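All protein chains but one are shown in place.
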Amino acid sequence: MLNQPRRHRQTQPGDWVQLTAVRGHRFFFVRLTPGERLHTHKGIVEHDALIGLPWGSRITTHLGVPFYVLPPSLSDILRETKRRTQILFPKDIGYILLRLSVGPGTHIIEAGTGSGALTTALAHAVGEHGRVYSYERRAEMQALAKANLALWGLEARVTFHLHDIAQGFFEHDVDALFLDVPTPEAYIPQVRNALRPGGFFGALVPTTNQVSRLVAALEAHGFAFVEVAEILLRFYKPVPERLRPTDRMVAHTGYLIFGRPVLEPPSPPQEDA
Amino acid sequence: MLNQPRRHRQTQPGDWVQLTAVRGHRFFFVRLTPGERLHTHKGIVEHDALIGLPWGSRITTHLGVPFYVLPPSLSDILRETKRRTQILFPKDIGYILLRLSVGPGTHIIEAGTGSGALTTALAHAVGEHGRVYSYERRAEMQALAKANLALWGLEARVTFHLHDIAQGFFEHDVDALFLDVPTPEAYIPQVRNALRPGGFFGALVPTTNQVSRLVAALEAHGFAFVEVAEILLRFYKPVPERLRPTDRMVAHTGYLIFGRPVLEPPSPPQEDA
Amino acid sequence: MLNQPRRHRQTQPGDWVQLTAVRGHRFFFVRLTPGERLHTHKGIVEHDALIGLPWGSRITTHLGVPFYVLPPSLSDILRETKRRTQILFPKDIGYILLRLSVGPGTHIIEAGTGSGALTTALAHAVGEHGRVYSYERRAEMQALAKANLALWGLEARVTFHLHDIAQGFFEHDVDALFLDVPTPEAYIPQVRNALRPGGFFGALVPTTNQVSRLVAALEAHGFAFVEVAEILLRFYKPVPERLRPTDRMVAHTGYLIFGRPVLEPPSPPQEDA
Partner (left out) sequence: MLNQPRRHRQTQPGDWVQLTAVRGHRFFFVRLTPGERLHTHKGIVEHDALIGLPWGSRITTHLGVPFYVLPPSLSDILRETKRRTQILFPKDIGYILLRLSVGPGTHIIEAGTGSGALTTALAHAVGEHGRVYSYERRAEMQALAKANLALWGLEARVTFHLHDIAQGFFEHDVDALFLDVPTPEAYIPQVRNALRPGGFFGALVPTTNQVSRLVAALEAHGFAFVEVAEILLRFYKPVPERLRPTDRMVAHTGYLIFGRPVLEPPSPPQEDA
């Protein structure tokens, strides 16, 4: 499982292992079980051949395709999580976790669950004593997310709700709340009801029109320290003698909005403030 | 303390509280203790006046300056941590935590400690069962970082070493290792010796020349999946009717380099790969 | 004058010269006239001392401050032009000229004139056989722009109108038209009336709300090939051994919108088109 790194030099039965292709970053995620067998389109691997290996070893499938035997990587898992229309990228997730002060013990609500990419990162970060409450209206998306979380061994930390958040959240006084839904501005009263005063609110929306509407709603409902940002991630070709950015990049995933509900909000911010 | 959110509706003795100015984001960080008094250049606040308040309340100092009573924010703390020459910003720290799969239980080395900004974020993320080993050569910087970590109540999770990493690290088989030093390429054999095979390596350097040297060193010492990236964070003025980016932004903090030590590395990547 | 580079190796009476400080890029722009004298806050320079010098020479004022004797630079002039609230930067101007196909012989309208930065670049580009029609409502801004254009020797190519464009433009069938006004969406019928069908329209607005309104107006009035873009210019410290971006940059000047009026417009673009 992601959150239980083992520090033996060799892999052992029960270890969660990420087999990553030497070329192309494609990977498989398995829990080592004597006698089992992993079937992939790149060939078959016997679990027994993976047990007792030094971490970082290179193995090949029965078709001769080489893979590394690695501890699981959270960012690889996030990239792999089957994408929905509105994608949360690692670049955004890392900043969201930080801005919402998510850490061991945090109780956090998210909506919607989607395919579970953010859910995975949250479950990883809150640890065994924290809790993730994840809301979704589409049963098939929830099923997909549950399967993903189970695959990474993190399902026990998540409470999944199949529920329309327009009806409100079931929890109260959570530490943080994140909305990844098309009309976050429509649920701000519900958010205030679920999020502890002084807690951390965040949302991601893809268009500038949505940003304007959400910022207005936050101001109307007593949120202070409202912040709007976007994160651009630029990769370089890692060639020492010809270092340069890659030719193309992801130009936009969404705008991030943050704020904190307070009891007596400040008067609306001035443009020049 | 950052990692122990309390879910009472009112503040209690022993709670860690962040007093944040209603205007300007300036804040003070205190542990509520009956009878104590906080002295700031914005005025004095009696702890007793802060105990028993609903979270999110607005109070004023004896000079009439208004503050909110809030749960501590990790990103505010990181912004506040006294800066050294080479700055790690929240935008970079969030991505580093994710790429290195840092979470509850992780054992991680960092060098140098500097003023302790990354140390704080790491100590927050690894929880009570994880461990941060932080190396620094300058005694005065280490003292500053120790004071910062103590201020946030996170010092028990960190082992501080006053040590030149050219002599090697004291730990072995840690899960992850991050270098924020001027010549990271000089310490890659030491890194390999301390980091478990398959573990997570990361570094930040400000210049392209350093990137080239570090990537070459990683390739020479058996690191796979070497990645070079930079993160740009762009803020918007949160005014619904006149939404626009701020006029100026931080254009550069540093380049981030990641890689994973493996036992049989691939042949060097081709430029077109 | 900007558009009449002389190819003598030595400066001559009547030459336009840019004196640029060796340190700090501050410059003065003079037309060499025997017997005249340039007074600056960095000291006095006799024109006679500048005549007959090789281009690129280094001279000093009577206070000992060193300057280079250079052919005038359009981009330096644009940076220097006294700024109004809504600034057109060289990065935007270069792209505007290209996208509007401005070159020798072009007839172009701009509104508003402002301090004349874009006017200068347009007058430079259209040459002696082209024409710039520049509209402004504020007499004092027009006076400033006229003074600037006269300083650069380009005033003969510009027709200045002190006029509210809500009343329409005086010209018809111009090749291109650029709006740098707060509510460009309000003048699109007037634009259609002045711009030849198939001609080039452009505008710059600072906020996303203005972009939405202008794009809607262009679609409503038969413009094809509508394009919205922004240009980010990032500078590097030119130090070969420590190459890196500057720490801070201009994050936003405005959004650029382009389109071409056609006789039978396409049906409105689909979002996925």
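Note that the chains are named A, B and C in the order they appear, and that numbering of residues resets to 1 at the start of each chain.
Criterion: contacts are C-beta pairs under 8 Å (C-beta built on N, C-alpha and C of every residue); 3 or more make two chains touch, one makes a residue touch a chain.
On a predicted model such as this, the values are computed, not experimentally measured, just so you know.
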item: Candidates A:Arg58, A:His163, A:Arg192 or A:Arg234 - the one touching the absent chain; value: A:Arg234
item: Touch with the omitted chain, as defined above, among C:Gly35, C:Gly64 or C:Pro238; value: C:Pro238
item: Hidden partner interface residues of chain A, rising order; value: 206-209, 234-235, 241-252
item: Residues from chain B at the interface with the omitted partner, ascending; value: 208-209, 211-212
item: Residues of chain C in contact with the chain not shown; value: 2-5, 7, 9, 20, 22-23, 25, 54-58, 68-75, 78, 90-91, 93-99, 101, 103-107, 121, 124-128, 173, 175, 196-200, 208, 211-213, 215-216, 219, 224-243, 255, 257, 260-264, 266, 269, 271, 273
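Just so we're on the same page, only the chains that are shown with their structure count from here on.
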item: Chain A and chain B: spacing of chain centres that average the CA atoms, whole Å; value: 19
item: Euclidean distance of C-alpha centroids - chain B vs chain C, Å; value: 44
item: Whole-Å separation of chain centres (CA-atom averages), chain A against chain C; value: 46
item: Where chain A touches two or more other chains at once, by residue number; value: 208, 211-212
